[in-house]
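I'd like to ask some things about the structure below.
Left out: one protein chain. Kept in place: all the others.
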Amino acid sequence: MRDVAIIGIGQTPVSEHWDISLCDLAVQAVKAALLDAGIERPEMLFVGNMLSAALSRQQNLGALVADHAGLRGIEAYKVETACGSGAAAVRMAYMAVAGGACDVAVACGVEKMTDGTPEEATAALAEAADALYEATHGLSFVAINALLMQRYMFEYGYRHEDFGPFSINAHENASTNPNAMFRRPITREQFVRSRPIADPITLLDSSGIGDGSAAVVIATGELATRLGRPVVRIAGSAGATDSVAVHDRREPLFFSAAHTSSQRALAQAGVTAADIDFAELHDAFSITAALSLEACGFAPRGKGVALALGGEISRQGRLPISTLGGLKARGHPVGASGVYQVVEAVQQLRGQAGSNQLPGCRLGMTQSIGGSGANIITHILERIS
Amino acid sequence: MSIPMYWRTSHQRLALTGEVCPTCEAKLFPPRDICPHCNSPAKTRFDFCGRGTVYSYSLVNVAPRGFERCAPYVVALVALEEGPLLTAQLTETDPQDVFIGMPVEMVTRRMREGSEQGLIEYGYKFRPCMERAEA
Partner (left out) sequence: MPLMKPTMDVGIIGYGAYVPRYRLPASEVSRVWHPGGDRAPVEQKAVAGPDEDTVTMSIEAARNALARAEIAPARLGAVWVGSESHPYAVKPTSAIVAEAIGATPHVLAGDWQFACKAGTEALQAALALVGSGMTPYALAIGMDTAQSRPGDVLEYTAAAGGAAYIVGPGDEAVALLQGSVSFATENPDFWRRPQQNYPEHGGRFTGEPSYFRHTLAAATELMEALGRTPQDYAYAVFHQPNRRFPREAAVRLGFSAEQIKAGLLVDRIGNAYAGSSMLGLGALLDVANPGDRVLHVSYGSGAGSDAFEWLVTDGLHERRHRAPLTSYYVNRVQEIDYATYARYRNKLQME
């Protein structure tokens, strides 16, 4: 396998982009990433997306985005792993470059959620769950995660308000990220009084639905060095699966796919969880952040919430997470989020995170989840000095 | 669900019929033909007794389309007596009375209605176990 680096990043703000189409959002991110990389024409394009068929009645995004980005003729694909689609696109691009199929590939994540009504978006998101045995019983995607949260609180004795630090931290970090959707801090009291959606999950436990696109240019390490770009290396890349339906797991509170993919990615990078300086985890819901922390080995089972309560997830803590707002507050344009995470990790490693900059960080982890823990992709990114 | 999707699974949904793995004897619901525990073929029919306990639950305040009629309603992961977990709505109960570990039993109910003209989907829900008749 060849050494692989990220040589360009691009992103649009996460927002309700009423005036920008699905395709144009992706084009903006791709063009920005290519400009950042100083590359005109990559050989391959991978577009991560979940909802284009359901909400925009559009498939075939590989060719569509390539054409509109001025890249007609290159090899291009849409990649889908529900909410983890963007990370899957990054992994596909990584494998293409590492395996020698090409030297430069672009991974783009895009989601255009406001082309459907909120009800349509909710129904489309539920397609990440088991269509026949979860969604048919009236479970929204929120409700499935609520089942995990309720059980977690029961087994480990937490109260709902104990999950507050995840959302408060995310909003705090988003407040200074110009690309974030929710740029206002929230208080503990606001968290406690938030409106229930699927008990115990409230509005402020949940990430926001928005439009957005992010892209990265992935190239061989050799090319990266030759171009003289700030070099961020993909030191580890791995994916793993679990059952789609939560009820098919023997231990619903353990994200085994997060465990497997993070262990593989860490092993590939030759580091351990303790070496990681910060993590962009899949905090679609506060419970998801807690379970991810535990599965990746950042906290023992049942202690993910305790880690947050202890202040360790803030930018001043032992393991900062959601450093630019995370899914919770930067916003969760589902199929794009996995790429946003990688873009933000590169911002941190390059020292381009503005007032959110973590001083001296060298190793970052990104982890994206498709479904309620069903398909989990982890990347370890390393700054090369 | 489309008509074929509904029809293919209607017996399982009406009668709570799953499978038992002939190799490791795990009881499987929903039926899935390859045992997720030992990866052996599992196509032997198994009828569940319909009793279990609540493993977790949530009160759905914002109902997906087609489910507004019963909203707000309680959904649950139910641990069946024979082993597997399944996802279902609870019925005949007040949300504040639900607790983890609550004994429940399967009943057949209307699940979802697309419209006045549409197919009525019937399937399993669970309710607190009824006290049996006095001996």
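Think of it as A and B in the order they're written, each chain with its own count starting at 1.
The criterion applied here is as follows: a contact is a pair of C-beta atoms (placed from the backbone, for glycine too) under 8 Å apart; a residue touches a chain by one contact, two chains touch by 3 or more.
Bear in mind that the values here come from a model prediction, so they are computed numbers and not experimental data.
Participant: For the chain that does not appear here, which of the shown chains does it touch in the whole complex?
Facilitator: When the full complex is considered, the omitted chain touches B.
Participant: Which parts of chain B face the unshown chain closely enough to count as touching?
Facilitator: Touching the chain left out of view, chain B contributes residues 10-11, 14-15, 47, 69-70, 89, 91-92, 107-111, 120, 122, 125, 130-135.
The definition used in the following text is that only the chains that are shown with their structure count from here on.
Participant: Any idea which chain A residues touch chain B in the complex?
Facilitator: That would be residues 119, 122-123, 126, 130, 132-140, 142-144, 146-151, 154, 196-201, 243, 245-250, 252 of chain A.
Participant: Where on chain B is chain A touching in the complex?
Facilitator: 1, 5, 9, 30, 36-37, 55-67, 70, 73, 75-77, 84-89, 95, 100, 111-112, 121, 123
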